[in-house]
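Heads up, one of the protein chains got dropped from this complex, but the rest are sitting where they should.
After this line comes chain A, so read on.
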Amino acid sequence: MATLFQGLPSSTAFSSSNKFNHAPAPTSFSERKSSIVTVRSDARWSPVLNSATHKPQRLITNAVATKADSSLASTSSKPGHELLLFEALREGLEEEMERDPCVCVMGEDVGHYGGSYKVTKGLATKFGDLRVLDTPIAENSFTGMGIGAAMTGLRPIIEGMNMGFLLLAFNQISNNCGMLHYTSGGQFKIPVVIRGPGGVGRQLGAEHSQRLESYFQSIPGIQMVACSTPYNAKGLMKAAIRSENPVILFEHVLLYNLKDRIPDEEYVLSLEEAEMVRPGEHVTILTYSRMRYHVMQAAKTLVNKGYDPEVIDIRSLKPFDLHTIGKSVKKTHRVLIVEECMRTGGIGASLTAAITENFNDDLDAPIVCLSSQDVPTPYAGTLEEWTVVQPAQIVTAVEQLCQ
């Protein structure tokens, strides 16, 4: 059996390799579907927020300043509608796409597939293949494409299937997204939204468990926000799309199935505001994204022990809402930061510096920052759990801080 290697002639006689269908290819996606596509998320991403006991916890997620002990009363009498966080993101996206024909989406598997986390489900059918664009696998290219489209009048939302993949687009995000408005003397606007899930999931492996907010925070010219509830997810999505600046919206792999009730009326949140989750007197706990839930879990325990923590979801990672944070520090004089970033160079590190610089006189104790260790996230589930700050650690830290 000899194999002959021959240079391919320029006009190849090979038939295109692109035809795999045995049956004639259906002409549209709707023909291919044989049954109703159900919204189904991977069973792994269940809202197991307290990973130590593995019991799903229903936590208050409202943004309004209420005490955390308000009941999980029947929500049927309350106004608004219930949905999951990824549906809230989709709702915000859909409303903005209806409102402004320049808004478009691009990314891998966002079109007919509806996105790996179903955030864009149904949008391609509604708005067409061009406005909800499936791209080849090249993050730097489709990010660059989005930036170019933004420079010429569109308002693209660029989805990274996982935030970690956007490392390939770092050049585009840093050099172009962040800088072009400046280097063009204001001539070019880059109203893009770059969004995707990040954070530590369930055994996704080191490369897919990254906290990109650490790496992006230094890029001048961009804004960064992190959503954590269906309410703020929709509000931040809309705000990000309407912003004239490039905004990076950080979602979390484990929060997509959070369910809550959101208003029927339209609302847009501010990109620069933090969210008061639970007012208190003894200590200011600053957090964002998934760690908000670990903090609230700890808060329950702390309240039982007689503490009164003030919990703020900082939401805006760049710039920090130092007004809200400052007010809180002046009240409690003690700060605990709980984050998922690694100790070195994370959001917590920057926040610590910012608070120390601005409110040093108001602090009665050094700021404590609970972060993940400076290690790649292990694949082993047990070790992975240990890299994420747990509620028990938060309780201990508050107790020590308040001595």
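The rule is short, and it goes like this: a contact is a pair of C-beta atoms (placed from the backbone, for glycine too) under 8 Å apart; a residue touches a chain by one contact, two chains touch by 3 or more; residues count from 1.
We take it that contacts and distances are computed from a predicted model.
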item	value
Omitted chain (choose from "T-complex protein 1 subunit beta", "Dehydrogenase E1 component domain-containing protein", "Vacuolar protein sorting-associated protein 35" or "Multifunctional methyltransferase subunit TRM112-like protein") - UniProt protein name	"Dehydrogenase E1 component domain-containing protein"
Residues of chain A (touch criterion as defined above) contacting the omitted chain	1, 3, 5, 7-8, 12, 14, 16-18, 20-23, 26, 29, 32-34, 37, 40, 42, 44, 52, 108-109, 112-113, 116, 134, 136-138, 140-141, 165, 168, 207, 343-344, 373-376, 378, 380, 382-383, 385-387, 390-393, 396
